[in-house]
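As you look at this complex, bear in mind that one protein chain is not there, while each of the others sits in place.
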Amino acid sequence: MVQTLIFLLNLVFLIIIYLEVPPLVKNKRWRELIAFAVFLWLGMVLSVPLVLGFDLPSPTKAIEAIFKPLANWLKPS
Amino acid sequence: MFDFFKRLESPGVKEQSWRSQKLKTSLKENLTTLHFILADCYDVVFREFTFAQLPDIRLALIYVDGLADKIQVSNFVMRSLSLEVPPALPKEYKITKAQAFDFIRDRGLCIHQIGEANTLGEVIDAVMSGDTALLIDGHAKTIINGARGWEARSIEDSKTEAVVRGPRESFVETLRTNTSLLRRRIKNPALKIEIMPIGKITHTDVAITYIKGVVYPGLVTEVKERLSRIEIDAVLESGYLEELIDDNPLSPFCTINHTDRADKVAALLLEGRVAIITDGTPYVLTVPTLFNEIIQSPEDYYQRYFFYSLIRLIRIAALIIFLTAPASYVALLTFHQEMLPTALLLSIAGQREAVPFPTLVEVLIMDLTFEILREAGIRMPQPVGQAVSIVGALVIGEASVKAGLVAPATVIVVALTGIASFTLCYSGTLPLRLIKFPLTMIAAFTGLFGLICSLIILITHLASLRSFGIPFLYPVMPLSPAELKDVVVRAPWWALLTRPHLLGKENLHRMKTGLKPRPPGERK
Amino acid sequence: MKRKLFLILLLLLITINISGCWSKKELNEIAIILGTGVDYTKDNKIQLTYQLARPAAFGGGGMGGGPGGGAAMNQNITWVVSATGDTVFDAQKRLAQQIPRHLYLGHNVVLILDERLCRHGVLDVINFFHRQPLSRGTVWVMATPQEAKKVLESHSELQMTSAQAVGFLARLRTGYVLRFRDFSQDLASRGTNPVLTQVELKRQGVAQGPGLEKVHHHQEIVLTGAAIFKGDKLIGWLDCRETQGLRWLLKGEVRRMGVTIPSPICPGKKISLEVMKGKINIDPVYQKGKIKFFLTIKAEIDVIEQQDEEDFTRPEMIKAVENIAAAEIRQRVKTTLDKVQGEYKVDSFGFGEAFHRKHKREWSKLKNRWDEEFANAQVYLTVKVKLRDTGLQGRRASLKR
Partner (left out) sequence: MIYATLILFIPQNTVAHAKQDAWLSFLIAFAGGVLISLVVINLSLRFPGKTLFEYLPLILGRWPGKIIGFFYVWLFIHFCALVDREYCSTIVAAFMPETPLVVFLIHGTTMSAYITYCGLEVLARINQLFLPLNAGLLTILFALATPEMKVANILPVFDTGLLPLVKSTITPLSWFGEIITLAVIVPYLAEQKNVYRLTIKALFFVLVLIEIATVGVLLVFGPTLTSSYFFPVLSGTKMINIANFIERLEIIPIVIWITSGTVKGALFLWAAALGSSQLLGLKDYRPLILPLAVIVTSLSYLLHPSIIDLLNFLTQTFPFYALTFEFGIPFLLLIIVLIKGSGKK
């Protein structure tokens, strides 16, 4: 199951790269290419562990920690 | 990167070397060349004869048997030149060899349309399109007699868009007849018909037709530009052009409509569109095309508006049913049984009890059968066609239900879908017929959620399409509420004051305001 | 453009490959539940009963035989199964082991609770039906003094199944009926105690037809009254007559209710009236720690049947009939009120809600002991009746004239 998912995920990434990279290379848009690569890498970092079943820390926790005092005020009694 | 196909660019059709070659003065030489070029053209006729006035001038007629009007040619060209001396000729007038060309052109021929040609290419083109070339010895040019006449189909009822009330004339294969049909409807010099030959081998005449002062000028330029870009060997049908000038070549939706009804083309021209008439086909392209043309029929505008407004709404319903009925049927039966009324669910469940297939397979089988029957009905020889489709539908439907292969409800749904598609403009339904299948499958895998998602994608796709600069879904998206009067319903003629805004902005008003009929006492 | 096409392809790919068919259930794979019954067994377990439709019996057309019901005559239309467990879901899981299809609750028509369960408290059971995404608020909830399982093991002569029959009966509103949504709302509210419909399996008529060798004495589910709850516990029943009074008190839900009164001129003769429109207005008054309710009932009635020879073209007769009818309605309402308020000491009528709306500050003090307060409250009743129509006749045709 995990293998299939990994395969599909890779397929998705390959398709994305196939769709986006050739025109960028053709038009020599290197800046865009770098930005694209960085974002795609971020996406990979987020999605691959999900598929593999690792628990990444949720960013929500950080936000919740910051706003905790105010949030408690809104808790329904 | 992977575009192998782009590399294999077609070299284009080779230009024949003789095309621009000038004619010689010697008739013999010219004839030799022409014989060489037209070798093995069984249907080309060469006829040499002597000019009656001046026996030392040899003349030669070249025409294609079957394209040129032989009676005209023999009566008004050959007879007048080889037998009759123009009686009105002044006595002292002496024809010299040098004058012969002008004399024959001005006084010798009783043909309405004449032209001149100096190159071999021009001569050949003229002969090939049915004109008759007259070569005169001692002159390096020819007279082209426009005496065309060939066997053509007479004007008949429209085969694809029938009406109960309305003109029945439809276009035929001959370009000239078609333009005459338009000119008879729009008796105005503003109706412009510009000819452009396309096709390196076929030299097909293509007419760009529009009404000056109504059409947006940029549109005509754009159409011409797109057409002049085309370099192709042959244009046998307007479908060739359609795919070559389409805005969205990779979309299943065709953003160029075609019709063979003369009145429909005239109406579309009057809305500010451009029509592209191709010689050799009765189907005329009209651009820009909007999606709503799928639910419009010329008859809507001829019949009483109340009923035909209802018909418009029915067509919209038919459109929705046609596109989504099989898909929602599958989704409801396999995912969302709670959405059916209890009694209906129980009844369908009872029908399905003995059916061995999953609902998806069942629907696909029926859908496929229906499409096969429809195609068979079209392809069969006409007298059998209808019988086959009716018998096929009845027998297969009845038998498959009896045999327990298909639930009666499925037959109903598929049949309803098929019938619904017949209320719409035929060519417009083709992409939808295609999309129906993936839609059904998606619905079977993801239920209504998938169906809704697909519809959103579909609408997005449609919204992103443009036909010659006009958004395909106009006037629904971008929304132009006032113009829905000719889309959702058919407003009465006295309320259809303006042309569609995006199309007819050059000349917006169709008619005077306040034309709504009133009783005599209330006038003025 | 090319990329757009690829995007569509991408979607297709994802759809077909990944999504599979998780929630997919073919129609042949589900067991459609039409009626649900919950009993509380003697060993304090929950017995869940489902009335399942047998779809083959519903097939029209190609299955041979006539359309609809005719074909189904000699086959079993429903299958009633039950299992016991600690919770409703537990019992359902046990049922699922016996039934070769997925149990499907989306088309449930009735939920029948038995008396033992109601006396024990229904909240524990109800929750299951709240959480189920497929379960609807439009399900009719009913209580029965018999065993719910027995009640569901019945069939209807006119409808396909007994569950559907009860559903239609409820929709006609010939008796007091309640939907699941209203029941849960009443349960959740402090100002109202829920009242459920009472159903029973009764011997009802004789089924007849050609080819029926012996006469079937036939039992059908009928609405027989109402069940009064205190909180989520049953504390008593109301019979048919008292239920009519109850219907007056609950938002005047009395359309098409019959009222029969003695004739104003001929002793022993009767007049039957039908209520066409009824309204109740509750006016709570709070004075010096005393709660009073002023109820005004307004009704519009038609004369349907007449045994005496009264002439309704005379205005004074109309007045007289109106007065007697008002007294009759008042009597009925009073009976119910006395029983519920006096005997059961609960507020089943939503008077508390009315009080809350008018006196919100006092309410917050009283709400926790509302039922006691209500039992001591004084209720003043006014009934106003208007005779609207007399059918096609002004007076009865008579031998004497």
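By letter and in written order, the chains are A, B and C; residue numbering begins at 1 in each of them.
Definition applied: a contact is a pair of C-beta atoms (placed from the backbone, for glycine too) under 8 Å apart; a residue touches a chain by one contact, two chains touch by 3 or more.
The structure presented is a predicted model; accordingly, all values stated were derived computationally and were not measured.
> Need the list of shown chains touched by the one chain that isn't shown.
When the entire complex is considered, the left-out chain reaches A, B, C.
> For the chain not shown, which residue from B:G350, B:P408, B:G450 or B:P500 touches it across the whole complex?
Residue touching the chain left out of view: B:G450.
> Considering the whole complex, which of C:Q51, C:T78 or C:S184 touches the chain not shown?
Checking each option in C:Q51, C:T78 or C:S184, the one touching the absent chain turns out to be C:S184.
> Tell me which of B:P341, B:P356 or B:P383 is the one touching the absent chain.
Residue touching the chain left out of view: B:P341.
> Provide the residue numbers of subunit A that touch the chain removed from this figure.
Residues touching the hidden chain, for subunit A, are 12-13, 16, 19-20, 24, 29, 31-33, 35-36, 39-40, 42-44, 46-47, 50, 56, 58-60, 63-64, 66-68, 70-76.
> Which subunit C residues touch the hidden chain?
Subunit C touches the missing chain through residues 3-4, 7-8, 10-11, 14-15, 18-19, 22-23, 133, 136-138, 171, 179, 181, 184-185, 188-189, 353-354, 356-358, 360.
> At which residues does subunit B meet the chain that is not included here?
Those residues of subunit B that touch the unshown chain are 335-336, 338-341, 446-450, 452-453, 456-457, 459-461, 463-464, 471, 473, 476-479.
FYI, only the chains that are shown with their structure count from here on.
> Can you check how far apart subunit A and subunit B are, centre to centre, with Cα atoms defining each centre and the answer in Å?
50
> Just the number, please: Cα centre separation of subunit B and subunit C in whole Å.
65
> Counting only residues that touch at least two other chains, what does the list for subunit C look like?
Residue numbers touching two or more other chains: none in subunit C.
> Hunt down the residues of subunit B that sit against at least two other chains at once, touch-wise.
None at all.
> Would you pull the subunit C residues touching subunit B in the complex into a rising list?
For subunit C paired with subunit B, touching residues are 1-2, 4-5, 8, 11-12, 15-16, 19-21, 23-28, 30, 32, 34, 53, 55-63, 104, 106-107, 109, 134, 136, 160, 164.
> Where on subunit B does subunit C make contact in their complex?
248-251, 333-335, 337-338, 342-343, 345-355, 358-359, 401-402, 404, 408, 438, 441-442, 444-447, 450, 453-454, 457, 461, 464
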